[in-house]
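All protein chains but one are shown at their positions in the complex.
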(Lines give C-alpha, C1' and ligand atoms only; values in the text may rest on other atoms or scores of the structure.)
Protein backbone atom coordinates (compact mmCIF):
# COMPACT_ATOMS: atom_id res chain seq x y z
CA UNK A 1 0.00 0.00 0.00
CA UNK A 2 1.26 3.42 -0.89
CA UNK A 3 1.45 5.71 2.11
CA UNK A 4 -0.09 9.08 1.34
CA UNK A 5 -1.37 11.82 3.62
CA UNK A 6 -4.71 11.26 5.33
CA UNK A 7 -7.43 13.34 3.69
CA UNK A 8 -11.08 13.89 4.61
CA UNK A 9 -13.38 11.41 2.86
CA UNK A 10 -17.14 11.78 2.50
CA UNK A 11 -18.95 8.51 3.19
CA UNK A 12 -22.64 7.76 2.50
CA UNK A 13 -24.67 4.91 3.99
CA UNK A 14 -27.89 3.43 2.61
CA UNK A 15 -30.65 1.07 3.76
CA UNK A 16 -29.70 -1.18 6.72
CA UNK A 17 -26.09 0.01 6.64
CA UNK A 18 -27.45 3.53 7.23
CA UNK A 19 -29.75 2.28 9.98
CA UNK A 20 -26.97 0.41 11.79
CA UNK A 21 -24.71 3.45 11.49
CA UNK A 22 -27.45 5.75 12.78
CA UNK A 23 -26.58 8.34 10.12
CA UNK A 24 -26.80 8.78 6.35
CA UNK A 25 -23.39 10.35 5.84
CA UNK A 26 -20.25 11.56 7.53
CA UNK A 27 -16.69 12.66 6.81
CA UNK A 28 -13.82 10.47 8.03
CA UNK A 29 -10.05 10.80 7.88
CA UNK A 30 -8.52 7.37 7.39
CA UNK A 31 -4.76 6.96 7.84
CA UNK A 32 -2.57 7.10 4.76
CA UNK A 33 -2.11 3.34 4.50
CA UNK A 34 -5.82 2.87 3.80
CA UNK A 35 -5.53 2.49 0.04
CA UNK A 36 -8.48 0.36 -1.13
CA UNK A 37 -12.16 -0.04 -0.37
CA UNK A 38 -11.34 -3.24 1.52
CA UNK A 39 -8.75 -1.35 3.59
CA UNK A 40 -11.34 1.33 4.37
CA UNK A 41 -13.94 -1.25 5.41
CA UNK A 42 -11.41 -3.01 7.67
CA UNK A 43 -10.40 0.31 9.23
CA UNK A 44 -14.05 1.37 9.77
CA UNK A 45 -14.98 -2.03 11.26
CA UNK A 46 -12.05 -1.76 13.67
CA UNK A 47 -13.57 1.43 15.12
CA UNK A 48 -16.14 -0.84 16.82
CA UNK A 49 -19.53 0.37 18.06
CA UNK A 50 -21.92 1.14 15.18
CA UNK A 51 -19.07 0.52 12.71
CA UNK A 52 -18.63 -2.96 14.09
CA UNK A 53 -22.38 -3.53 13.61
CA UNK A 54 -22.61 -2.13 10.09
CA UNK A 55 -19.52 -3.92 8.81
CA UNK A 56 -19.85 -7.13 10.84
CA UNK A 57 -20.04 -9.09 7.56
CA UNK A 58 -18.05 -6.98 5.08
CA UNK A 59 -18.69 -9.49 2.30
CA UNK A 60 -22.38 -8.50 2.09
CA UNK A 61 -21.73 -4.75 1.98
CA UNK A 62 -21.44 -3.22 -1.50
CA UNK A 63 -19.51 -0.05 -2.33
CA UNK A 64 -19.55 2.74 -4.89
CA UNK A 65 -16.89 5.38 -5.49
CA UNK A 66 -18.19 8.63 -6.92
CA UNK A 67 -21.48 6.89 -7.78
CA UNK A 68 -19.94 3.95 -9.63
CA UNK A 69 -20.06 0.39 -8.28
CA UNK A 70 -16.59 -0.85 -7.33
CA UNK A 71 -14.97 -4.04 -6.03
CA UNK A 72 -13.24 -4.23 -2.63
CA UNK A 73 -9.87 -4.02 -4.39
CA UNK A 74 -10.65 -0.60 -5.91
CA UNK A 75 -8.23 2.16 -4.87
CA UNK A 76 -9.82 5.06 -3.00
CA UNK A 77 -7.24 7.71 -3.91
CA UNK A 78 -8.96 10.77 -5.39
CA UNK A 79 -12.46 9.66 -4.38
CA UNK A 80 -14.90 12.49 -3.68
CA UNK A 81 -17.55 10.24 -2.07
CA UNK A 82 -17.70 6.58 -1.12
CA UNK A 83 -21.04 4.88 -0.49
CA UNK A 84 -21.76 1.65 1.39
CA UNK A 85 -25.01 -0.26 0.99
CA UNK A 86 -26.54 -3.75 0.94
CA UNK A 87 -27.04 -5.63 -2.35
CA UNK A 88 -29.76 -3.73 -4.23
CA UNK A 89 -33.28 -5.14 -4.12
CA UNK A 90 -34.96 -3.37 -7.01
CA UNK A 91 -38.48 -2.04 -7.15
CA UNK B 1 -69.43 -38.05 -52.62
CA UNK B 2 -72.73 -38.87 -51.01
CA UNK B 3 -75.67 -37.53 -53.01
CA UNK B 4 -78.05 -35.63 -50.75
CA UNK B 5 -80.78 -33.09 -51.53
CA UNK B 6 -79.72 -29.56 -52.39
CA UNK B 7 -80.34 -27.20 -49.49
CA UNK B 8 -79.95 -23.40 -49.16
CA UNK B 9 -76.54 -22.41 -47.81
CA UNK B 10 -75.64 -19.01 -46.38
CA UNK B 11 -72.26 -17.78 -47.65
CA UNK B 12 -70.27 -14.79 -46.33
CA UNK B 13 -67.43 -13.02 -48.12
CA UNK B 14 -64.72 -10.84 -46.54
CA UNK B 15 -62.01 -8.40 -47.69
CA UNK B 16 -61.03 -8.73 -51.36
CA UNK B 17 -63.19 -11.82 -51.80
CA UNK B 18 -66.15 -9.65 -50.80
CA UNK B 19 -65.03 -6.85 -53.12
CA UNK B 20 -64.63 -9.18 -56.11
CA UNK B 21 -68.02 -10.72 -55.37
CA UNK B 22 -69.64 -7.29 -55.05
CA UNK B 23 -71.61 -8.47 -52.00
CA UNK B 24 -70.95 -9.47 -48.39
CA UNK B 25 -73.29 -12.47 -48.27
CA UNK B 26 -75.80 -14.50 -50.21
CA UNK B 27 -77.70 -17.76 -50.10
CA UNK B 28 -76.87 -20.45 -52.67
CA UNK B 29 -78.30 -23.88 -53.42
CA UNK B 30 -75.49 -26.18 -54.53
CA UNK B 31 -76.39 -29.56 -56.04
CA UNK B 32 -76.37 -32.59 -53.78
CA UNK B 33 -73.00 -33.87 -54.94
CA UNK B 34 -71.24 -30.78 -53.52
CA UNK B 35 -70.01 -32.40 -50.32
CA UNK B 36 -66.87 -30.55 -49.23
CA UNK B 37 -65.56 -26.99 -49.09
CA UNK B 38 -63.36 -27.78 -52.11
CA UNK B 39 -66.44 -29.04 -54.02
CA UNK B 40 -68.30 -25.85 -53.13
CA UNK B 41 -65.42 -23.64 -54.28
CA UNK B 42 -65.16 -25.56 -57.57
CA UNK B 43 -68.92 -25.27 -58.11
CA UNK B 44 -68.91 -21.52 -57.31
CA UNK B 45 -65.91 -20.88 -59.56
CA UNK B 46 -67.67 -22.70 -62.39
CA UNK B 47 -70.51 -20.15 -62.23
CA UNK B 48 -68.08 -17.67 -63.86
CA UNK B 49 -68.49 -13.89 -63.68
CA UNK B 50 -67.72 -12.51 -60.21
CA UNK B 51 -67.38 -16.09 -58.91
CA UNK B 52 -64.67 -16.74 -61.48
CA UNK B 53 -62.90 -13.59 -60.27
CA UNK B 54 -63.18 -14.27 -56.56
CA UNK B 55 -62.15 -17.93 -56.80
CA UNK B 56 -59.64 -17.59 -59.65
CA UNK B 57 -56.93 -18.94 -57.30
CA UNK B 58 -58.83 -21.17 -54.87
CA UNK B 59 -55.60 -22.07 -53.04
CA UNK B 60 -55.33 -18.55 -51.57
CA UNK B 61 -58.94 -18.38 -50.34
CA UNK B 62 -59.53 -19.52 -46.76
CA UNK B 63 -62.80 -20.91 -45.42
CA UNK B 64 -64.69 -21.18 -42.16
CA UNK B 65 -67.75 -23.27 -41.41
CA UNK B 66 -69.97 -21.89 -38.67
CA UNK B 67 -67.13 -19.55 -37.66
CA UNK B 68 -64.45 -22.20 -37.37
CA UNK B 69 -61.48 -22.35 -39.77
CA UNK B 70 -61.66 -25.47 -41.95
CA UNK B 71 -59.57 -27.17 -44.64
CA UNK B 72 -60.81 -27.63 -48.22
CA UNK B 73 -61.56 -31.27 -47.42
CA UNK B 74 -64.06 -30.38 -44.67
CA UNK B 75 -67.61 -31.67 -45.30
CA UNK B 76 -70.27 -28.97 -45.58
CA UNK B 77 -73.26 -31.08 -44.54
CA UNK B 78 -75.15 -29.40 -41.70
CA UNK B 79 -73.33 -26.07 -42.08
CA UNK B 80 -75.36 -22.99 -41.12
CA UNK B 81 -72.91 -20.51 -42.66
CA UNK B 82 -69.77 -20.81 -44.74
CA UNK B 83 -67.34 -17.88 -45.02
CA UNK B 84 -64.64 -17.25 -47.64
CA UNK B 85 -61.81 -14.78 -47.08
CA UNK B 86 -58.11 -14.12 -47.80
CA UNK B 87 -55.38 -15.16 -45.36
CA UNK B 88 -55.83 -12.94 -42.30
CA UNK B 89 -53.49 -9.95 -41.96
CA UNK B 90 -53.85 -9.04 -38.32
CA UNK B 91 -54.01 -5.59 -36.86
CA UNK C 1 -60.88 -11.71 -19.17
CA UNK C 2 -62.71 -9.74 -21.78
CA UNK C 3 -62.41 -8.82 -25.43
CA UNK C 4 -63.91 -6.06 -27.57
CA UNK C 5 -63.91 -5.34 -31.29
CA UNK C 6 -65.00 -1.76 -31.80
CA UNK C 7 -64.68 1.35 -33.95
CA UNK C 8 -64.13 3.60 -30.93
CA UNK C 9 -60.69 4.46 -29.58
CA UNK C 10 -59.54 3.14 -26.19
CA UNK C 11 -57.89 4.72 -23.14
CA UNK C 12 -54.87 2.74 -21.92
CA UNK C 13 -54.90 4.20 -18.42
CA UNK C 14 -58.62 3.62 -17.96
CA UNK C 15 -58.35 0.00 -19.14
CA UNK C 16 -55.47 -0.71 -16.74
CA UNK C 17 -57.37 0.94 -13.89
CA UNK C 18 -60.45 -1.14 -14.65
CA UNK C 19 -58.42 -4.37 -14.35
CA UNK C 20 -56.40 -3.46 -11.30
CA UNK C 21 -58.33 -1.03 -9.10
CA UNK C 22 -59.03 -2.30 -5.61
CA UNK C 23 -56.76 -5.31 -6.05
CA UNK C 24 -53.50 -6.00 -4.24
CA UNK C 25 -52.72 -9.42 -5.71
CA UNK C 26 -51.30 -8.00 -8.96
CA UNK C 27 -47.64 -7.10 -9.12
CA UNK C 28 -47.07 -6.66 -12.85
CA UNK C 29 -49.16 -5.10 -15.61
CA UNK C 30 -48.02 -5.12 -19.24
CA UNK C 31 -49.81 -3.21 -21.98
CA UNK C 32 -49.17 -3.43 -25.68
CA UNK C 33 -50.57 -0.74 -27.93
CA UNK C 34 -50.35 -1.07 -31.70
CA UNK C 35 -50.66 2.13 -33.71
CA UNK C 36 -50.95 2.98 -37.40
CA UNK C 37 -47.61 3.93 -38.90
CA UNK C 38 -47.39 6.60 -41.59
CA UNK C 39 -45.65 4.19 -43.91
CA UNK C 40 -45.86 0.56 -44.83
CA UNK C 41 -43.17 -1.30 -46.74
CA UNK C 42 -41.28 1.94 -47.22
CA UNK C 43 -44.23 3.77 -48.84
CA UNK C 44 -46.45 6.41 -47.24
CA UNK C 45 -50.05 5.55 -46.40
CA UNK C 46 -52.89 7.99 -45.84
CA UNK C 47 -55.07 5.61 -43.85
CA UNK C 48 -55.94 1.98 -43.34
CA UNK C 49 -59.22 0.14 -42.99
CA UNK C 50 -59.69 -2.95 -40.85
CA UNK C 51 -62.43 -5.48 -41.52
CA UNK C 52 -63.39 -8.39 -39.27
CA UNK C 53 -65.77 -11.33 -39.18
CA UNK C 54 -68.39 -10.33 -36.60
CA UNK C 55 -68.97 -13.16 -34.18
CA UNK C 56 -66.06 -15.33 -35.30
CA UNK C 57 -63.44 -12.69 -34.52
CA UNK C 58 -64.72 -12.12 -30.99
CA UNK C 59 -64.94 -15.87 -30.39
CA UNK C 60 -61.36 -16.36 -31.60
CA UNK C 61 -60.09 -13.56 -29.36
CA UNK C 62 -61.85 -15.13 -26.38
CA UNK C 63 -60.37 -18.50 -27.22
CA UNK C 64 -56.80 -17.19 -27.43
CA UNK C 65 -57.26 -15.14 -24.27
CA UNK C 66 -58.35 -18.30 -22.44
CA UNK C 67 -55.31 -20.09 -23.89
CA UNK C 68 -53.04 -17.37 -22.45
CA UNK C 69 -54.66 -17.89 -19.03
CA UNK C 70 -53.99 -21.63 -19.31
CA UNK C 71 -50.32 -21.04 -20.17
CA UNK C 72 -49.49 -18.30 -17.64
CA UNK C 73 -50.76 -17.40 -14.14
CA UNK C 74 -52.66 -14.25 -15.13
CA UNK C 75 -54.87 -12.33 -12.72
CA UNK C 76 -56.62 -10.35 -15.46
CA UNK C 77 -56.44 -9.50 -19.14
CA UNK C 78 -58.09 -7.36 -21.77
CA UNK C 79 -58.01 -7.30 -25.57
CA UNK C 80 -59.45 -4.40 -27.60
CA UNK C 81 -59.14 -4.34 -31.39
CA UNK C 82 -60.41 -1.47 -33.46
CA UNK C 83 -62.04 -1.80 -36.90
CA UNK C 84 -62.98 0.69 -39.61
CA UNK C 85 -60.87 3.45 -41.07
CA UNK C 86 -57.81 4.54 -39.06
CA UNK C 87 -55.26 7.30 -39.76
CA UNK C 88 -51.51 7.24 -39.08
CA UNK C 89 -50.81 7.74 -35.39
CA UNK C 90 -54.16 6.27 -34.31
CA UNK C 91 -54.48 3.28 -32.01
CA UNK C 92 -55.29 -0.11 -33.53
CA UNK C 93 -55.04 -2.69 -30.78
CA UNK C 94 -54.59 -2.90 -27.02
CA UNK C 95 -53.58 -5.94 -25.00
CA UNK C 96 -53.32 -5.77 -21.21
CA UNK C 97 -52.04 -8.63 -19.06
CA UNK C 98 -51.79 -8.61 -15.28
CA UNK C 99 -49.97 -11.17 -13.15
CA UNK C 100 -48.24 -11.49 -9.80
CA UNK C 101 -44.92 -11.74 -11.66
CA UNK C 102 -43.48 -9.79 -14.55
CA UNK C 103 -42.29 -12.60 -16.82
CA UNK C 104 -45.79 -14.10 -17.04
CA UNK C 105 -47.28 -10.70 -17.89
CA UNK C 106 -44.64 -9.98 -20.55
CA UNK C 107 -44.84 -13.38 -22.20
CA UNK C 108 -48.64 -13.57 -22.22
CA UNK C 109 -48.85 -10.12 -23.86
CA UNK C 110 -46.26 -11.10 -26.50
CA UNK C 111 -48.13 -14.37 -27.13
CA UNK C 112 -51.46 -12.58 -27.58
CA UNK C 113 -49.93 -10.06 -29.98
CA UNK C 114 -48.23 -12.77 -32.03
CA UNK C 115 -51.64 -14.40 -32.35
CA UNK C 116 -53.44 -11.16 -33.18
CA UNK C 117 -50.90 -10.29 -35.88
CA UNK C 118 -50.96 -13.69 -37.56
CA UNK C 119 -54.16 -15.63 -36.93
CA UNK C 120 -56.99 -13.37 -35.77
CA UNK C 121 -59.68 -12.82 -38.42
CA UNK C 122 -58.87 -9.24 -39.40
CA UNK C 123 -58.13 -7.96 -42.87
CA UNK C 124 -56.24 -4.77 -43.55
CA UNK C 125 -56.52 -2.42 -46.52
CA UNK C 126 -54.15 0.49 -47.00
CA UNK C 127 -54.59 3.70 -49.00
CA UNK C 128 -51.66 5.65 -50.46
CA UNK C 129 -51.38 9.36 -51.26
CA UNK C 130 -51.51 8.66 -55.02
CA UNK C 131 -54.85 6.91 -54.62
CA UNK C 132 -53.38 3.43 -54.95
CA UNK C 133 -53.30 0.86 -52.22
CA UNK C 134 -55.18 -2.30 -51.50
CA UNK C 135 -55.52 -5.32 -49.29
CA UNK C 136 -52.36 -6.23 -47.41
CA UNK C 137 -50.86 -9.67 -47.98
CA UNK C 138 -50.31 -11.98 -45.02
CA UNK C 139 -46.77 -11.78 -43.65
CA UNK C 140 -44.78 -14.94 -43.14
CA UNK C 141 -42.76 -13.41 -40.30
CA UNK C 142 -45.91 -12.93 -38.23
CA UNK C 143 -46.95 -16.50 -38.84
CA UNK C 144 -43.50 -17.72 -37.84
CA UNK C 145 -43.68 -15.72 -34.60
CA UNK C 146 -46.93 -17.48 -33.75
CA UNK C 147 -45.64 -20.91 -34.77
CA UNK C 148 -42.85 -20.53 -32.21
CA UNK C 149 -45.44 -20.62 -29.39
CA UNK C 150 -47.26 -23.58 -30.89
CA UNK C 151 -44.12 -25.70 -30.87
CA UNK C 152 -43.97 -25.35 -27.09
CA UNK C 153 -46.07 -27.39 -24.67
CA UNK C 154 -48.50 -25.19 -22.73
CA UNK C 155 -46.93 -23.99 -19.50
CA UNK C 156 -43.43 -23.60 -20.89
CA UNK C 157 -42.14 -20.31 -22.13
CA UNK C 158 -40.47 -19.20 -25.31
CA UNK C 159 -37.62 -17.37 -23.61
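Just so it is clear, A, B and C label the chains in written order, and each chain counts residues from 1 on its own.
What we mean here is this: a contact is a pair of C-beta atoms (placed from the backbone, for glycine too) under 8 Å apart; a residue touches a chain by one contact, two chains touch by 3 or more.
The shown structure was predicted, so the numbers you read here are calculated from the model rather than taken from an experiment.
Visitor: Considering the full assembly, with which of the depicted chains is the omitted chain in contact?
Guide: Result: the unshown chain touches A, C.
Visitor: So which of C:3, C:30 or C:64 would be touching the chain we can't see?
Guide: Reading the full complex, the residue touching the unseen chain is C:30.
Visitor: Name every residue on subunit C in touch with the hidden partner chain.
Guide: So the residues of subunit C touching the missing chain come out as 11-14, 16, 20, 22-39, 88-89, 100, 102-103, 105-106, 109-110, 113, 117, 145, 158-159.
Visitor: Touching residues of subunit A against the unshown chain: what are they?
Guide: Subunit A touches the chain not shown through residues 12, 14-16, 18, 64, 67-68, 83, 85-91.
Simple rule for what comes next: only the chains that are shown with their structure count from here on.
Visitor: Go ahead and note the Å separation of the Cα centroids belonging to subunit A and subunit B.
Guide: Measuring from centre to centre gives 77 Å for this pair.
Visitor: How big is the gap, in whole Å, between where the Cα atoms of subunit A centre and where those of subunit C centre?
Guide: So the centroids are 50 Å from each other.
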